[in-house]
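Yeah, one chain of the complex is gone here, protein chain that is, but the others are all in their spots.
Labels run A, B and C following the written order; every chain starts at residue 1.
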Amino acid sequence: MLRKLGFHLILFTLLFSLVGCWSRKELNDLAIAMGMAIDKAEQGYKVTVQVVNPSEIALKQASTMRSPVSVHSETGETLFEAIRKITKVSPRKMYFAHLRILVLSEEVARDGISKVLDFISREPEFRTDFYLTVAKDQPAGNVLKTLTIIEKIPANKLYLSLETSEKTWAPTVALQLDELVSNILSDGINPVITGIEVIGDKSVGQTRKNVETVAPTRLKYTSVAVFKKDKLVGWLNEEESKGYNYIMGNVKSTVGHVNCPQGGNVLMEVIRTKSDIKASVTEDHPRINVHLAVEENVAEANCSIDLLNPDTIDHLQTKAEKIIKSFMEQAIRKTQTEYQADIFGFGEAVRRENPDVWKKLRNNWSAVFAELPVDIQVDVKIRRVGTTNQSLQKEMQE
Amino acid sequence: MLKDVKLSARQLMILVLIVTIGDSILILPSLTTAEAKQDAWIASIFSLLVGVLVVGLLHVTSRLYPNLTFVEFSEKILGKWLGIVISLLFVSYPFFSATAHLREIGDFMTTQIMPETPIESIHIVFLLVVLMAVRLGLEPIARTAEAFFPWLTILFLFLVVFIVPQAKLENLQPLFGEGTKAMLRGSLTFIAFPFMELVVFLMLIPFVNEQNKVLHSLLWGSVIGGLVLILITTLSILVLGSELTNRTFYPSYELAKKIHVGDFLERIESLLTGIWLITIFFKITVYFFSAVLGLAQILRLTSLRPLILPLGLILIPMSLIISPNIVYFNHVVAKIWPFYDFTYSVILPLLLIATAYIRRQVSQPKH
Amino acid sequence: MGFVRSIKKINKQRRPLHHPHLDAEHEPLLASLALNLSKIRQTMGQSSDLIVREILLRQDPLVIQAAIVYMDGLADVKAVQDFILPSLMQHRHSLPSSLLQIADLINEIKQMSLTVANLREITDFTGLFESILSGGTVILLDGAAIGLAVNTEGWEDRNVEESTSQTVVRGPKEGFTENLRTNTALIRRRIKDPRLWLETRTMGQMTKTSVALMYIRELANEKVIEEVRIRLDRVRIDGILESGYVEELIQDETFTPFPTVFNSERPDAVAGGLLEGRIAILVDGTPFVLLVPALFTQFFQSPEDYYQRADISTLIRMLRFFSFFIALLGPSLYIAITTFHQQMIPTTLLISLAAQREGIPFPAFVEAFMMELTFEILREAGTRMPRNVGQALSIVGALVIGQSAVEAGIISAAMVIVVSITAIASFVLPSYNFAISVRILRFLFMGLAASFGLFGIMLGMLAMVLHLSSLRSFGVPYLSPFAPLNYMGQKDSMFRFPHWSLLTRPRLISQINVIREETPPAQKPNRRET
Partner (left out) sequence: MAQLSLIAAAAIVIVLMEVPYLRKNSSQKDLWVFYLMLGIGVAINGAQGLQIQLPNPAEWMEAVFNPLSSLVFRLLQ
């Protein structure tokens, strides 16, 4: 009897000594970090973390006038140190699994982002499904300090608008961590990251006043930053960015316009694109062939053209082809001449086509890329003209 | 001891399948891809072919004495003392393997899921369930495997179906870009971990009640298991690319992390961890059971019970001693362990078959 | 250690269950009526419900003293008055009195005068007491060491009513009663086959409860029947008040949360079990009939599954399995995910959960534990309380515990939702005793989840399935037909295939006569060709 009792006592003490709650984190002990920004400091990095204030966001009657997010920054010699130091200013443990956006300052990016990425991809708490952006012309921390309307959490706003704009507007690139890492690692392709700007009065943007006005200080994605390996080397403007996305086949939907002969223009909505990058190698001289198939719809006809005439459609197609081709050429020209950074993965195409030649060229790829002949073929097909057939202006003329 | 324990051929097949997959599914894509890069999937298909040969060899070995375990027939073939030495060596193999696999699960849990939890406590709770299984005996183990099998299948199909849309075919190009030698290097681990480690089944085959179906079970179990591993390796390369696959310790876990269907079916990798945990559980259990059974047969004990808990007590510190850190462990696993497996699953059976053959030749005078 | 020794002593003293004075009754009846009667009175201790009616049998020229003995309340007084007393007192003997022997007289009474159906001779006091204590009437004649026991059972019985513990929408509404005979009749009315056999035995030295073993010969496995017989014979206990006693005494494994004996209050469920080759154990005095061997899947099946269409039943069974997992793992999954795997929660949900937990003083595990405990208390109170306070209780339960606790910031609203879903899910399980095991295990899983997250739950599931697969119910693996896998068995486990495809009985239960339907599958009801 007593022996049994003793046995069970020991067993239970043993079991309870096993049962600890080492990894346990209660929800109200977490500071859910939604956005992180990394700037350079005199020594090391300045890390800014945007943390949500759950009760302000979740509750139906958000009566308190407290800000929905709070932003903490801290500097440290390394990223990890800086993040750990944030606990000095934040009462709770930072939790990064729900990170939506990582903003890098231009300085950090020009310096090389591999150190940052190494830490982030090593730490199990960081997932890989957040987007990266580069803050253009200002400290990255400012981006996170700007309050936004509609979406209460600025970081979430950034995430969603990048996601939406990538789907409906071509010049942005929604890039996640693992793609970035594999692009950096690969010799045959260099990464690009979308840039972000704060438009308007920056000091107002950081107060609650910003969400009370109609035309507040805003966050806006602008152009695309070109990287060579892990270092930022320059920017593409909007048209070049568009050209870049066309080449990469990233365009899911966008809008472009074609000028009419008699003035005015026709707006066309791209509904589907498919790009195909092929390399051909003759005697160690690679040549790239980009073929892009675009399907478009007419969205708006602001001039008097006869949309019922098949010839007009043909005409519009050729015009659109020219425009798109010029975007793509601009993008290629700029990267070849100014940056020598192969952001299109032409090297990868060569490697897939002919691994042996690639082995010879890979060490010298930037130079080869700068001289690389690229043939572009664009094939636009207009499918539909919307719900009305003839252009209104044309009808009015008649 | 254990004379009335009977496994059905189907249970054997499921056990073989699970042991083939167990732990390999977690670490193998990374190891093979590290050597063979984007051609790892070709290496894995090649490995399956070699693996089938290895399994065939194991089956031939088991046919020497279909009703005896490895420990018993090695004593019969090699004589008492040499047999005992070989048997002791053989028994140490599943024991160390169980240790290594336990360490693997501990490393996996502490790197990916619960970084703050001490590895010892993960080892201990995991081992407690293993010990419970071994104490219950072979039949409940096999039946539990049977009961979990549909769930494993569902989880696995889930992983495959939802990750396939993210596959990028160009990740496989160029075909044969790394050369044959790299592929052979890559297939070393791929032959050793899933297929050669099946040698422990030499301890369990005598308990199968339909001996004529043993070959069928062994082959189907290992081939299906091999196909699963090929699929996972290929998917890792297709989705992650060969660079990321060999850069991460646990590519299939990364694969699960990538699942993203609509905006609701994502971040479910912790659930899919079930595939790894359950298969490794059965692998450790089968190994530990074989070790206990082998030692009991060497010592001619009347039951397994005096060995189970004490050996479990030994296993815990061993799993900590066996590797000072994960880097050393991975080095051992990638570079040394395949040869350790090779010794036990190819050299030892060949030795036994040869000796048995010579013995029979000698004892049967020619006429 | 003195304490231990004294406990051991008590244990030893308690051991003999044999009561010596009960054996003393094993003595034969005496020839003298007076002595017999005094012996009866003495043994029964002048109990006031013992009726001894002394009469005289006029047997010219003799007058023979006689007595009838019965228990008031057990025996049907009307039957005694209408049949026994008239036939004795008004009987005139046909033989010449000079030849009369007492034995002849008894034969006369047996054969010619007593107009009752069930009658037997008794020769000792054991038989006498057994007879009168189970409602019989005993006729004793002076000068004869033989008594005549007439079956006059006539106590108040509950009528056959609708079963309250296992209700169905469609299906027979009859439930078993407390009367063994009624119960066997209910089953026999469903299976009119001479191969439906019944073995009765008396169990319990004092209660002398009738326990009946019912099975269909040639369907039930002979080995299992023998095993049940052996286990029943091994039982030495003073009293059996309910089939739960028998269940606990004959089950395979005591230390398991899972029931290995099925019980039902419904005759159709038992008849269904018998047709599958199972063995029913009926205990007098309780409407709950045991059915062995009992398998894991059986506890997810309701008799109604077989009355509804196959597709509906299949979906409902799946729903039950699903609810089983919710009832088992609901709170533990919540604990594991919110305290270990926050990355699994969608961001918006995480923020709202975090907002709810703002200011809650306890960790999620304690919160869940308190709520579950409260719920268990409410549930137990709800089962035991008098019907008319039910409303008050549910108001207190729902309002005070649910709403106020949330408003007071002690419990988060999400936790209340989780606990409620778990509670509702546990009511889906058709078998009450299986639901109890789920309730127990739920707490274990909560502990595991609180210490190791999903890893702990996974290990717990492994341990649970290991335990389940090590269980057997009368030799049949508990988890069959899942493990060991049996394809035919799958047709009636998680799924319920149409009746025309359920050609065989569960393989491991019925081993002799496996074929259920002799119609080959080709003759299944086909659509007429047009």
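Basically, a residue touches a chain if its C-beta (ideal position, glycine included) is under 8 Å from a C-beta of that chain, and two chains touch if they have at least 3 such contacts.
This is a predicted model, so every value here is computed, not measured.
K.L.:
Considering the complete complex, which visible chains touch the unshown chain?
P.N.:
Across the whole assembly, the hidden chain touches A, B.
K.L.:
Looking at B:5, B:167, B:301 or B:326, which residue reaches the missing chain?
P.N.:
Final answer for the missing-chain contact: B:301.
K.L.:
With the full complex in mind, choose from B:63, B:168 or B:181 the residue touching the hidden chain.
P.N.:
Final answer for the missing-chain contact: B:181.
K.L.:
Hey, which chain B residues sit against the chain that's not shown?
P.N.:
Interface with the chain not displayed, on the chain B side: 96, 99-100, 181-182, 184-185, 188, 299-303, 305-307, 309-314, 316-318, 320-324, 328-329, 332, 335-340, 343.
K.L.:
If the missing chain were put back, which residues of chain A would it touch?
P.N.:
So the residues of chain A touching the missing chain come out as 3, 6-7, 10-11, 13-14, 17.
Quick note on the criterion: only the chains that are shown with their structure count from here on.
K.L.:
Could you quickly compare A-B and B-C and let me know which has more C-beta contacts?
P.N.:
B-C is joined by more C-beta pairs in contact.
K.L.:
Round to the nearest whole Å and give the separation of the Cα centres of chain A and chain B.
P.N.:
Centre-to-centre distance between chain A and chain B: 42 Å.
K.L.:
Between chain B and chain C, what is the separation of their C-alpha centroids in Å?
P.N.:
Distance between chain centres: 47 Å.
K.L.:
Specify, in ascending order, the residues of chain A that touch 2 or more different other chains.
P.N.:
Expected reply: 18, 20, 23, 125, 127.
K.L.:
Specify, in ascending order, the residues of chain B that touch 2 or more different other chains.
P.N.:
Residues 113-114, 117, 125, 267 of chain B each touch two or more of the other chains.
K.L.:
Enumerate the contact residues on chain A facing chain C in the complex.
P.N.:
1-2, 18-21, 23-28, 30, 32, 34, 52, 54-55, 57-59, 95, 97-98, 100, 125, 127, 156
K.L.:
Looking at the complex, which residues from chain C come into contact with chain A?
P.N.:
1, 3-4, 7-8, 338-340, 342-343, 347, 350-360, 363-364, 447, 450-451, 453
K.L.:
Which of the residues in chain C end up touching chain B in this complex?
P.N.:
Contacts found on chain C: 340-341, 343-344, 346, 452-456, 458-459, 462-463, 465-470, 477, 479, 482-485.
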